[in-house]
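Of the protein chains in this complex, all but one are displayed in their positions.
Labels for the chains are A and B, by order of writing; each one numbers its residues from 1.
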Amino acid sequence: MADSQSVAAPPSADERQLVEALRAGDEAAFTQLVRLYGAAMLRVAQHYVSSRAVAEEVVQEAWLGVLHGLERFEGRSSLKTWIFRILTNTAISRGEREGRTVPFSALGTGHEEEFEPAVDQSRFTTEERWSGHWSSPPVGWSAPEGRLLAAELRDVVDRAIAQLPHAQAVVIAMRDVEGFGPGEVCNVLEISESNQRVLLHRARSRVRRALEEYLKERANG
Amino acid sequence: MIAYKFLGEGKVAPFSGVTWPDQGEWLEVETVDPCRVGVHACRIAQLPYWLRPELWEVELDGEVVEGELMVVAPRGRLVRRVEAWNRDTEREFGEACAAEARKRVERSPELELFAVDVEQTAASATAFAAFATARLAELQDGPPGYDAERLRQARWLAGALAL
Partner (left out) sequence: MKLSRDLTCAEVVELVTEYLEGGLSSHDRERFEEHLGFCDWCVTYLEQMRQTIETTGRLREEDIDPELQDALIEAFRGWRSG
């Protein structure tokens, strides 16, 4: 599989219209964009900085960056990925000013060479006949009964993501919380497809583990 | 073309979790889920690989691609439920595998633990018991042994289910 950065989709006709309207100072167009992306931008920003209040400032700063950068926007990428790239760059700068070490390089290089198993290796047998098969297999999770458990599980996932290494948190937030496609994530974060996949795999594996542990404790109650 | 499909209880596809529509209604799989590439089904020879609670005869439409262990088509619909496949037949199938495994370890006593594995899973994890029997055959007779055992299993099923 080619390890190249994903090609970004160019803006759709709707997006081009929005850009034109923005350049013309159309407040309705701006409001539409803010309602479309604002909440997601705030959630993503919170993975880079120390508090929600700071994340709100980052979002405001990012939107100003979008407006001031409109003249330069050539449409080589979609409007959405362009906006979110401005957001993440703004968040990184702010994070660095806060003294949170969020080196951009951490997103694309570094720890992918080290093997981080999806499941603790002790859960597979080394007995020769079935080496590598489950010795401590997963137990099926029944569908969450009631809204209370559903809310608890969301909290478990939320906490688990907050504890992920930064790069994994950002990728799973964009892919699985915000619903970005793989190409969009690669374009915004400027990482390769294979990097993105490794980070997503590790993040999802950790979150699954967190749910498994929580449900097991809850069953043993 | 006519083929076969094992489903979970309630006509649920085992890997995608998709529920098949009622008999006669076509299911078209679009690539909304990237790991799905059309409707999967199997030929009689491939039945032992895919055991699940329900067995259905399916009709496939469009260009059918033959894989090693399955066939894939753009559309499919359930034609009839193979009622003869139920928990009892599954248990009997498992017992037949256990008998085969016991017979085989008579000439290869060093592989006895495999026969134990098959016996222990024959009722509770029949698909695994079938696999373990085929693996035992492979250790005895090489890859042709694996194929031969899977063929025996398929013939057993075809006979018991009148396919």
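Some observations on this one:
Here is the rule we go by: a residue touches a chain if its C-beta (ideal position, glycine included) is under 8 Å from a C-beta of that chain, and two chains touch if they have at least 3 such contacts.
Computed from a predicted model, the values in this text were never measured in an experiment.
One chain is not depicted; across the entire complex it touches A, B.
Checked against the full complex, the candidates A:Val49, A:Ile83, A:Ile172 or A:Ile191 give a single residue touching the omitted chain, namely A:Ile172. Contact between chain B and the absent chain runs through residues 14-15, 17, 31, 34-35, 37, 40, 49-51, 67-70, 125, 127-128, 130-131, 134, 138, 143, 146-147. Contact between chain A and the unshown chain involves residues 1, 25, 27, 30-31, 34-35, 38-40, 42-43, 56, 59-60, 63-64, 67-68, 117-119, 121, 124, 131-134, 137-141, 150, 153-154, 157-158, 161, 172, 176-179, 182, 197, 200-201, 204-205, 207-208, 211-212.
Heads up, the rule we're going with is that only the chains that are shown with their structure count from here on.
In whole angstrom, the spacing between the mean C-alpha positions of chain A and chain B is 39. Within the complex formed with chain A, the chain B residues making contact are 113-114, 117.
For chain A in complex with chain B, the residues that touch the partner chain are 129-130.
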